[in-house]
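Below you'll find the structure I mean.
The other protein chains are all here in position, but one chain of the complex has been omitted.
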């Protein structure tokens, strides 16, 4: 992809603070950091538009001993309007599983799928993480 | 304050999306937008350091008819370790007031003050907003 | 307003952890804490509906020396679709002001007003805090 270059002006003190923070965070240089900030800014806006095409990861902690929870979560994934690309299941301890589901579709629909999964019986904690295909 | 200028490289598609989003958001130009993103990045990091010097605004919705709530909120502000700079009180309707408190101090202490206020009897909803003195 | 009472069942360990956390946060009792959690849950959902009636506080840090910033922020408040109820201005230091604006209206419009203010030239950092009139 063709690269473009543009200039940013900033007062010296802000730039010094920024340089320190991007070094602490581990960025190789300012461009790398600014590109990440730009993408985070865009992701937030894409998720605010109800029909924005997004990618969400849904993290669930649940107790697989609760009758029906596995079947319910499986059914929700198969019936979902957004495409569920994959899920990963982790055994944390005797009672707790973590499941991470990656889904792609309209923001409104991914949010709805997350709602349904987080509210399912046996699911103890759930979070929707917002990202998107990136340029 | 002396201004500095630095270059940022970005692939064309990301730059086009960014330009569209900063126009929609109402920014005058890219530098203005990047400076805001840099400050937001810094504020997040300042609040993660427990002794970072920060400014917080605490928004409370409460029912001033609940006995003792006004006295309690006043006492908390006077006893607080962070400096409470000011507060603003708004009458929303017969039961609901909004009060916005601006406080300055160590992140950990501002968070603690917010905790105490949000949990006070009569306070129905509270939020801590994170900002800081800016370069 | 008439009070109602309902029962919640919870395993012992979760209840012990919850009791410890609500004590640390400063809540007087479980009902007080659960009511706050219920209201926070509702506020999040009201803000997701574009036409939900909400209250937002917009916190801005800006440099009042930047030509035009005060006039611009004033004009935005007067032209805004949501009702701007009040604003409070704090002098932080020679360069930095904090201004907190309380606005009421449709979620989408309050968000739009916040966008316009945060992106205004001279505004260095801005945050929108989400609340609503509470039952």
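A few comments on the model shown:
We just call them A, B and C in the order they show up, numbering each chain from 1.
We adopt the following convention: a contact is a pair of C-beta atoms (placed from the backbone, for glycine too) under 8 Å apart; a residue touches a chain by one contact, two chains touch by 3 or more.
Remember, predicted model here, so these are calculated numbers, not experimental data.
Looking at subunit A, the residues touching the absent chain are 22, 24-28, 32-33, 35-36, 39-40, 43, 55, 57, 59, 61, 63, 85-86, 88, 90, 92-93, 96, 98, 100, 102, 104, 115-116, 118-121, 123-127, 129-135. Residues 1-15, 17-18, 21, 24-25, 30-31, 33-35, 37-42, 45, 134-135 are the ones on subunit C that touch the missing chain.
By definition in this document, only the chains that are shown with their structure count from here on.
Chain centres here are Cα means. That of subunit A falls 24 Å from that of subunit C.
Inter-chain spacing, taken between the CA centroids of subunit B and subunit C, is 9 Å.
Under the contact definition stated at the top, not a single residue of subunit C touches 2 or more other chains.
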